[in-house]
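Apart from one protein chain that is not included, each protein chain of the complex appears where it belongs.
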Amino acid sequence: MSKLTPVLSANWDQADSFTIEGYKRSGGYKAIKSALEKTPDEVIQLVKDSGLRGRGGAGFPTGMKWGFIPQGDNKEHYLVVNADESEPGTCKDMPLLMANPHVLVEGIIIGSYAIRANHAFIYIRGEVAHVVRRVQEAIAEAYKAGFLGKNILGKGFDLDLTLHVGAGAYICGEETALLDSLEGFRGQPRLRPPFPAIAGLYARPTVVNNVESIASVPSIINNGVEWFQSMGTEKSKGYTLYSLSGHVANPGQFEAPLGITLRELLELAGGIRPGHQIKFWTPGGSSTPMFTAEHLDVPLDYEGVGAAGSMLGTKALQIFDETTCVVRAALRWTEFYKHESCGKCTPCREGTWWLVQMLHDLEDGKGSEEDLAKLLDLCDNIAGRSFCALADGAVAPIISSLKYFRDEYLAHQKNGGCPFDPMKSTKFEMAGI
Amino acid sequence: MAFTSEQEAIMDSIVARYPRKRSAIMPLLHYVQSISGYVTPEGIEKISEKIEVATAEVTAVSTFYTQYKSEPVGEYHVGVCINTLCAVMGGDEIYDSVSKHLGIENGETTKDGKVSLERIECNAACDYAPVVMVNWEFFDNQTPASVNQLVDAARAGNPPAPTRGPKSLRTWKQNSEVLAGLSDGLAGEGVSAGEPSKLGLKISREGGAK
Partner (left out) sequence: MSTEQLTEVEMITCVIDGFEVTVPKGTLVIRAAEKLGIQIPRFCDHPLLSPAGACRQCLVDVEINGRAFPKPQASCTIPVETGMIVKTQLTSPVADKAQKGIMELLLINHPLDCPVCDKGGECPLQNQAMSNGRESSRYEGKKRTYDKPVAISTQVLLDRERCVLCARCTRFSEEIAGDPFITLNERGALQQVGIYEKDPFQSYFSGNTVQICPVGALTGASYRFRARPFDLVSVDSACEHCASGCAMRTDIRRGKTLRRLAGNDASVNEEWNCDKGRWAFKYLTTRERVSTPMVRGEDGELHEASWPEAIAAAAAGLKGKRAGVLVGGRVTREDAYGYSKFARVALGTNDIDFRARPHTDEETSFLSSIALDLKTTYADLDKADHVVLVEFEPEEESPIVFLRLYKQSRKRSLKVSTTAARISRGNHKLGAVRVALSSVSDLTAKSVILVGERAAESAGALSTAVALAEKSGAKLAWIPRRAGERGALEMGAISTLLPGGRPVSDASARVDLAAAWGVDSLPTTPGRTTSEILEALNKEDELEAVLVGGVDPMDISADALSQLLNTFVVSLEISHSSVTAIADVVLPVAAVVEKRGSFADWQGSVHSFDKAQADALSRSDVRILTMLSEAMGKSINLPTVSATEREIASLGKWDGAKINFAPIASGSAPHAEGNHANLTSWRLLLDLGTLQEGEANLAGTARIARAHISSKRAGDLGVANGDLVKVSNDRGSLTLPVVIIDIADDSIWVPRNSLNSQVIPTLGFSSGIVTVVKA
């Protein structure tokens, strides 16, 4: 018996899974009926009891986040779904929204009902036209079916849902930058406090949740707290999407209980590509410190990964084999963070600019042992000094790669350049093209 | 150029989606791109007028986001993912190959205005690496040869269909309209999910790992 637990992905092999008919056929829009029978507070309590934690990276308990919204304050409340999936390696929300957008819409209706919001937004990244089409159409279908709009299911609950399409800015995945972007400003993070639960969108109480977190809610309503709690580990309950990419025989999406290990997932994915060995991998996207073969049995839940020195993040498992130069990998990620730094604060803006130059020199064999010390000192001057967590993520691949592969950095100097043949790590090499 | 009354009405409908006008700035910028192919001065001035903010503030927003272009791009805008995973899996080779093939660099457009090239960051399709986006449609599991063929076909006016997307590739302007939140009726086209997306489900249905 497989350890896999397809819930959100259970209908993805249906040709019409993204339509309202397809969704309903697989049990869709039942959860809103039972949710709207309950009081909003009961729904919040249910989600709290389930132990569902944020699937966007930080792992904050979803029900608790909902509970922070002040009630009876006579202000508008907003639910904003973060569908700005942009962390390198992360590729779960886009296939989910392409194949099953209605599960998100249903989750939004339930979440909005719980926090007493009458307007919800989906902030989706802009570089995915077809996913935008699917979500847009799902919203239109939901309106037509009476699941959105006025007096939903005759329960006196009104909800409007607006799809907001981004335009290429990783930082908008940070919830306060996302809110600024949604308000029509540059997507730069805001000072906290005030936190969004008190003053979020338009300075009104706002919940910002990841796509997968909200999409998980209908299943909890349908199947109950016990069902959800039966999966996962002590503090990391439920199922989640793990995304395997890179040098594995069969990359793809795997929905499994929290706490599964990479060794188990690799077995399902057919292992590392034939003839090669795992060298390093990220547990949850590029900003989570990298792991190596010694971490194959780390339970992939919030606590397990944290205890091993990284973060569960988005469960974006990017696998690299021995053909991959870790200096090149670190440089590319650093270039990404430089490209995506919003520019607001000094350490991130100037630090990533400098780091890229140093890593370029190191890759070209122009760096010395002293430069590695300087590199680490620079990371120390950036990490924990910046306005938001972007810069912390930026230095994570550098610090962790130096921890495990210091000699490889030095080998570039000895070799007078990169000792690796980039062609060997390509997929064409793998396919023998 | 002036905007038609129909276009103005669409802009007004975009503004009406939001509790506050200013929120409409991003879809309006996408919409301007759907008309002109890039963010024109006329577009900035019109948006400034529609949402009642200074032109400087519209500029501040439009220059923050990489999808908004200050100069015209090609009818087919080719983005090669060069973030770590795609780069390692072959994105670098694809970029070098297609850049040489077209004779243009990052941020440039072919003289015929048909194809432009951009090094892009992660596009949330890592299990399909190496990935190329054309007008923000997925072209999965690409090779240098496949991308060269793709751009040749695009220049000839006969681009291939995206791997996961509509049956035929839409132009940059047409897809900008989608990003502005305007339906083109093509959501029903294409697969529900690609094979890697369904892998876990498939294994689960088969009842085991091996």
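Here the chain labels run A and B in written order, and each chain numbers its own residues starting at 1.
As a working rule, a residue touches a chain if its C-beta (ideal position, glycine included) is under 8 Å from a C-beta of that chain, and two chains touch if they have at least 3 such contacts.
In this text, all values refer to a predicted model and were calculated from it rather than measured experimentally.
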| item | value |
| --- | --- |
| Contact set of the excluded chain (shown chains only) | A, B |
| Option touching the unshown chain, where B:26, B:44 or B:199 are the choices | B:44 |
| Of B:11, B:35 or B:58, the residue in touch with the unshown chain | B:58 |
| Selected from A:38, A:75 or A:374 as touching the chain missing from the view | A:374 |
| Missing-chain contacts mapped onto chain B | 41, 44-45, 53-60, 63-64, 66 |
| Interface with the unshown chain - residue positions in chain A | 169, 186, 191, 338-347, 349-354, 357-358, 374, 378, 380-382, 384-387 |
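Throughout what follows, only the chains that are shown with their structure count from here on.
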| item | value |
| --- | --- |
| Chain A-chain B separation of Cα centroids, rounded to whole Å | 21 |
| In the complex with chain B, residue positions of chain A that touch it | 1-6, 9-10, 12-19, 76, 85-91, 93-95, 98-99, 119, 125-130, 132-134, 136-137, 140, 162-170, 181-187, 202, 242-247, 250-256, 264, 267-269, 286, 316, 318, 320, 324, 328-329, 332-333, 336, 339-340, 342, 422-423, 425-428, 433 |
| For the chain B and chain A complex, residues of the former touching the latter | 17-27, 29-30, 51, 53, 60-61, 64-68, 79, 82-85, 87-90, 92-93, 120-130, 133, 135-138, 141, 143-145, 162, 164-166, 170, 175, 178-181, 183-184, 186-188, 190-210 |
